[in-house]
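Only one protein chain is missing from this complex, and each of the others stays in its spot.
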Amino acid sequence: MNRTLRSLGNLCANIVLLVFTTLTLLFFFVRLTGDPATILSGESPDPAVLAAIRENLGLDRSIWVQYGIFWRNALQLDLGVSWVSGQDALALALERLDPTVTLGIAGLTLNIIIAVPLGAFLGATQNATGPLRVAHRVVNGIVVLAQGIPGYVVALVLIQWLAVDLRWFPSTGNVGTGSWVLPALTIAAFLAPKLTKVIAVNVADALQEDYVMIARAQGASEPAVVLRHALPNAILGATALVGTQLAGLVNGIIITETIFGWPGVGRLLLDSVLLLDFPVVQAVVLVTTVLVYLANWSADRAIERIDPRLVQR
Amino acid sequence: MHRYGLPLLLAAQFFMTACSAPTPDEKTLAGAAESNVIRIASRRLPPGFANPAVHSGQPSVDIWPAFYDGLTFIDASGEVVPWLASEWRLVSPTRWRFSFRQDVEFSNGERFDATAVKLAVDEILFGYGARELVRNSLLPTVASAELIDDFTLDINTYEPDPLLPKRLSQFYPLPPRYFAEVGPQKFARQPVGTGPFIVERWDAGRVLMRANPKSWRPPAAAGLEFIEIPEPIARRQAIESGQVHLAQYLTAEDGRDLGSRGITIKSAAEPRLRMIVYVVRDGSPLASPLVRRALNHAIDREAIVRHLLAGAGAVATQIGVRASEGFDHELEPFRYDPSEAKELLRRAGYPQGFELEMDLLVVTHTDRAVFEAILADLRDIGVRIKVNTMEYERWRTKLLSGDWRHDLFSFTVALDPLLDITRAWQYLSCDQPRPPFCQPEVSRLIEARGREFDPDTRIAMLREATRLMRLDPPAIPVHELAQTSGYRGLEGYEVHNLILRWDRLRLQSAAPTP
Partner (left out) sequence: MKSWPLITAVLVTVIVLIISLLEPAWLESWATERNLANRLQPPLSAGHLLGTDGLGRDVLARLLLGARHTFGIAAAATLIAASLGIAAGVLAAIGPALLRSAVGRIIDLTIAFPSLVLAVAMVAALGRGQLTLALALGLFNWPVFARVTAAETRGVLAQQYVTAARAFGVSPWRIVTAHVLPVIAPTLAVVVAFQFATLLISTAGLSFLGLGPGLGVPEWGAMLAEARAEMNQAPWLMLGPAIAIAWTVLLMNALGERVARRSRVAGNELL
């Protein structure tokens, strides 16, 4: 009980620190670009209008007063309104979170479905002979190649082949059922090569352990040995990757959403950046950062439950 | 915890999310099949959602006329005809009087009258959150609106403005009671208008509308569904595979390919001109008119239109578009002649060429390709240009404040809905606080024409200005744009001045709703 409380308390403290740092960084970033009032309305050469807008946004006060006001609003969950649409920035970001999370989970799941069997196969057939060795080389070659190809290239190839040529799937994220398949596959392409490699290495290592030899001596078949003994430990070993994979996931999501026109938070970010709509950029960055941190934390806690030795702290 | 717990947990979560989340696709697909809903692939949904004080022009004007009505309407021949406003006249040079139809209701039952119009005017002029952009393009000369009676409104302008009725074709009234109730933010997500359709849902990537049979111009279709598909490839695929009935903003090549596959392709000239404007400063090579002409001769406009635009578009002959008032149809384009260009440069004292810097706004891939070709053409005659790419917002700020630090800037000027050629020239007028290039004679003509109410005199003035600008170009006009759309299984497709008649559009097999 005590430990749970402490861990939760730690979590809250970290999130607070995270939010504080992120928002502060963003606050000063935005001021770096010059006068937001000019961006909003430098249109009118009329200085009276400019002054009115400044007053409206509170830009005529000193930077520290602005900072204070900024925090006062932020604490009430008011991150400002979009300079483009006038809608509440935080609401906009949260609204588009759902499609992104769906895509993320779909991508992660596909990633696991692809990487685990492939990795297990590669690890188990490391020292194989005959036809298995040939298969190992081929699969290994593909995985190595896949590591070098950026995910967005894979996306383009997938679109061209599956969507335009074969017409099995739509090439956009909005139309028709099955529109999530290609984007999810793209995200898996970002993450799978590394995960496959790590699992392969872990499986190969695990197969050298004593308990595996004992199982073999007891007459267990090779596939059973791999599945029941080597693989679970290999997967647990791969949990060190969770942090990197989540970070890679976020990066992959931004690019994937843009390519496929998926109406999620990643595309909102890019669109807002191009429109210089900083309140929305702020909101999206904040939401994403907190979410990623939470995901990391939950993964760590889950891993801790399974095997406390694995937690890297 | 079971060893496979974690992956199983993730998988379970995935399936739960995927299965439980309402799939709007399925609902609308089934809905569409039953109830006659037309699906449209749009390039972009209005960034301001549905608040008319926050945005104007494209892409809003692509969708808003489905549920909003303007005060006037510009028909196929460019004439202003009554729409929500039944008539209008000048009471004094700075005072217009508008009378409105008395038989129109908003979709929530509120009566449409002069109060609704006044509310919209006030909102655009003084509303909190209203954007200058809208005021500048719709009501630049308007000082205030005065109620005369229930259906009559006076609009006071700062100076005589003969173009006001034309501008009001994109001006939409607001329902006073509902607007006051929900406020601008909520109104933008759930708008109420007088048009043929009612907005049911406005999500991040799609807008669903159902027919408003009680509207003064009821629609033929039962509903519209706009789906935002930013990628041109995906839009093409959507219409090809039959997932949408209408796809807007296809590329010309797509149009060519799809035309032979049972898809009706409509290509229309957009009243838009792409040009590069000179910012002339003392000591810069651009101070010499010979140089300004030379650059115009260096660009192979023909090749750009033929190869990069697949023929969709027209070579520009002057700073204006064919559909605009005062366009000189007799004028030939600048001849593509690099050797003459080099000769002119030599005569101006720059045999080795020179370097310039340019502020550039690129939005689509075609923009990029066209400008790369232009820059390469200029490099061939020795003019090396350093490019400074920027986003739309930064570019627009510079345009409106005249704060150009470099020698050239790109400008794709949109002359709709007014088709007013001087919209392109106004930034070059000497009245601007910091004009990139000031030609006093031309400015005088622009200003005089702005006050002139006789059409023939206006046209003569515009022609004279064009002639002057041909001898001494303030810019490099490159080409006019064109828009390609494709549809299948639809009837009643009518576009006037880039505005689609959504009320006339209907699915082919269905009978029009009574």
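List of remarks:
Just so it is clear, A and B label the chains in written order, and each chain counts residues from 1 on its own.
In the analysis below, contacts are C-beta pairs under 8 Å (C-beta built on N, C-alpha and C of every residue); 3 or more make two chains touch, one makes a residue touch a chain.
Quick caveat, the model's predicted, so the values are computed rather than measured.
Between the chain not shown and the residues B:376, B:448 or B:495, the one that touches is B:376. From the set B:214, B:368 or B:451, the residue in touch with the chain omitted from the display is B:368, counting the whole complex. From the set A:81, A:118, A:184 or A:198, the residue in touch with the chain omitted from the display is A:198, counting the whole complex. Note that of A:94, A:164, A:181 or A:215, the residue touching the chain absent from this view is A:164. Chain B meets the missing chain through residues 232-233, 236, 253-254, 257, 300, 303-304, 306-308, 360, 362, 365, 368-369, 371-373, 375-376, 379, 387-390. Where chain A meets the chain that is not shown, the touching residues are 14, 17-18, 21-22, 26, 29-30, 32-33, 144-145, 147-150, 152-153, 156-157, 159-160, 164, 194, 198, 201, 237, 240-241, 243-244, 247, 250-251, 254-255, 258-259, 269-270, 273-274, 276, 278, 281, 284-285, 288-289, 292-293, 296.
Definition applied: only the chains that are shown with their structure count from here on.
Residue ranges of chain B in contact with chain A, taken from their complex: 1, 3-7, 9-11, 13-14, 17-18, 21, 23, 25-26, 29, 41, 47-49, 51, 54-55, 128-129, 131-133, 136, 184-185, 188-189, 203-206, 227-231, 233-235, 237-238, 241, 243-244, 391-394, 396-397, 400-403, 433.
Against chain B, the residues of chain A that register as touching in their complex are 38-39, 41-45, 49, 56, 81, 84-88, 95-96, 98-99, 101-102, 105-106, 108-109, 112, 116, 159, 163-164, 167, 170-177, 179-180, 232, 235-236, 239, 259-261, 263, 268, 274-276, 302-303, 305-306.
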